[in-house]
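Removed from the display is one protein chain of the complex; every other protein chain stays in position.
The chains carry the letters A, B and C, assigned in the order they are written, with residues numbered from 1 in each.
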Amino acid sequence: MKPRLDRNGITKRAAQELKSGDYVNLGFGMPNLVADYADKGVIFQTENGAIGYGPLVPSTDKESADFHYHDALGRFWVPAPGMAVFDVLTSFAMIRGGRMIAVLGGLQVSEKGDLANWNTGGPQGGLIGGAMDLAFGAKKVIVTMGHTTKDGGPRILKKCTLPMTAKECVDLIVTDIAVIEVTLKGLVLKEVLPGWTPKEIQALTQPRLKLAPDLKEMEL
Amino acid sequence: MKPRLDRNGITKRAAQELKSGDYVNLGFGMPNLVADYADKGVIFQTENGAIGYGPLVPSTDKESADFHYHDALGRFWVPAPGMAVFDVLTSFAMIRGGRMIAVLGGLQVSEKGDLANWNTGGPQGGLIGGAMDLAFGAKKVIVTMGHTTKDGGPRILKKCTLPMTAKECVDLIVTDIAVIEVTLKGLVLKEVLPGWTPKEIQALTQPRLKLAPDLKEMEL
Amino acid sequence: MRNKVFYSFDEAVADIPNGASIAMDSWAIAATAQNLIAALKRKGTKDITVITHCFIPMIFSEENAVMPAVLLPQMKKLITPVVGIPHLGGVAFVEEYVKNGLEVEQTTIGTMTSRLYAGAACLGGFYNPVGVDTIIEQGKEKRVIDGREYIFEKPIKPDYAFIRGHKADRLGNLTYKGIFRGDQPVMAMAAKFTIAEVDEIVEPGEIDAENVITPGIFVDRIVEIPEGGLGTDMKLKELIYELYEIEPARKLMWG
Partner (left out) sequence: MRNKVFYSFDEAVADIPNGASIAMDSWAIAATAQNLIAALKRKGTKDITVITHCFIPMIFSEENAVMPAVLLPQMKKLITPVVGIPHLGGVAFVEEYVKNGLEVEQTTIGTMTSRLYAGAACLGGFYNPVGVDTIIEQGKEKRVIDGREYIFEKPIKPDYAFIRGHKADRLGNLTYKGIFRGDQPVMAMAAKFTIAEVDEIVEPGEIDAENVITPGIFVDRIVEIPEGGLGTDMKLKELIYELYEIEPARKLMWG
């Protein structure tokens, strides 16, 4: 077996895309780990109505957990100076208005940047939440996901087969073996995990990948 | 010349329609005098973003005037306990949501309760403001106006000839000589000013007036 | 002055008729008018439509906390962006009810808040850019405006809103605390009749005019949550301890 990044590795790489002063919303699943690796100046927003909040309450601490202060996924945080709370009306004007970067989990991404991330097609598919709004409205959508399914099949496809979240919304895909940019001219392979060749990554990717002129190895 | 109510008389009668706990918006012109006569429990709203404010700053007092506290017409008031300030988005949800009584000035009212009150048809007609929203959204619209024009012509007409504010919106007309209710069956004369007969009032009113079973004299 | 202060949750919901639509926000425990929901369950009002953010299964005893899901047997329709979450078993908990006629209208969070705003401003509907080419567009009119595709969405104008506020003055002016705000301000604006439960009722003037979030005109009844009531700080703390011991909850909430 070749090396692959674990969840921490993927999110660490995704976090490199964020710089001080960026406003960022983190989706369900893997993306919420991004906060651990991001620059301290990155400002996180949660769609249930807070922005600029402090660090998450550690998993060993139940004393500091307060239902008045958690993110959309139910993860408790502590208030911080400069924070603001607001209603959902305001929250989704933020989200739809192109002011934020969204880091979202993915199930499938198409070569045009269509995203499927809310429903595995199984019976547990009720969780639309704000994913469609985020995918539509963010100024940049970064998707973090495993490059392949559990069975080894590709998640980056010519067309998504699972229920769609939003079309032509993804800007960057960070997987456990590659970083791929979605451009108007198609998917561009920007980085490969050390130990992998572009050809090997292409073999696990359904659409044709262009190679970036500055193609390089991922650095964490 | 027969007696007619002056502006104070008309607004005093209009104020009798308001009871403690009512939320009321007062339109441009005569209606803003209503506050002087209304029950102390009536709660006034101004569409530029305040509700439950205190009394107006008297005309002799320039010290108490503060640009942060005036109504939509520019009349200064003093803050009061229990007051709230808010943005215009919230203000017009109040106004359109059927929670308020509006007392509006009128130029013409039709027999179906159409209102024309924003434009005399002359060159000064830019003041739409919130009048159309108020006329549409209030749970009760009371119009205060002179029964006739300066030339003695009727203001209560079969159809309005001036630019319309909103159709079928008026509930009650309080004039300088009568109180008239707008019903689905037409205009009902409820009260006449002492010294006037229903016949005399009909003569100054274009549509046919029905007489209320409990028709009585206005009491101020 | 109209009296808005009630001393019993049962009394506050006593006149809600069968068939009513009720916006009752819920982001799990946050922004949830637990006591009013429990009272509506006791009353047994039938055929209700529930509008809420987060419709997830009860994983703890109803004595400790309630969420809109406790009303499932009384519901005709559900409008929500979230039915279940995978970590807590997905949508399985509603399937029996759906089989027996429960209608579930799935929306997105941003679309729901715009629909509530449209209800508050008496709009007839609007063109929404979110959900194009997804299940959200099914059965709805589509239209291209200035080169972009939109879906026609209708306003939500609930008969009632159940609000969980922080402080209220006797005039009904409300504040919230932290993320308990949710969609409650727009729900109160959109609803025909609003009932709020709060941590504390204070005198007019004790809430600064600048800090009122929901002005009293939007609030018809208020009830102070008594000691031991659902959602008090003490109850919430106990619930945190309980959830910490439930494996999927701890994993979700403490990461």
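We adopt the following convention: a residue touches a chain if its C-beta (ideal position, glycine included) is under 8 Å from a C-beta of that chain, and two chains touch if they have at least 3 such contacts.
If you're wondering where the values come from, they're calculated on a predicted model, not measured in any experiment.
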Given that one chain is not shown, what are the shown chains it touches?
A, B, C
Considering the complete complex, identify which of B:23, B:44 or B:86 is in touch with the unshown chain.
B:86
For the chain left off this view, which of C:110, C:131, C:165 or C:185 is in contact with it?
C:110
Of B:6, B:66 or B:217, the residue that touches the missing chain is B:66
Sole contact to the chain not displayed, among B:108, B:144, B:165 or B:205:
B:165
It is residues of subunit C that touch the chain not shown, namely 110, 114, 117-118, 121-130, 143, 145-146, 148, 150, 175-178, 210-211
By the contact definition given up top, give the residues of subunit B that touch the hidden chain.
32-33, 46-50, 56-59, 61-62, 65-70, 72-76, 79, 85-89, 91-92, 95-96, 122-133, 136-137, 163-167
Using the document's contact rule, name the residues of subunit A that touch the chain not shown here.
20-21, 23, 41, 43, 45, 50-52, 79, 81-86, 90, 92-94, 96-100, 136-137
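We take it that only the chains that are shown with their structure count from here on.
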Result of counting contacting C-beta pairs for B-C and A-C, higher pair
A-C
In terms of CA centres, which chain lies closest to the overall middle?
C
Can you work out the whole-Å distance between the CA centroids of subunit B and subunit C?
37
If you look at subunit C, which of its residues touch at least two other chains?
117
Hey, what residues on subunit B touch two or more of the other chains?
none
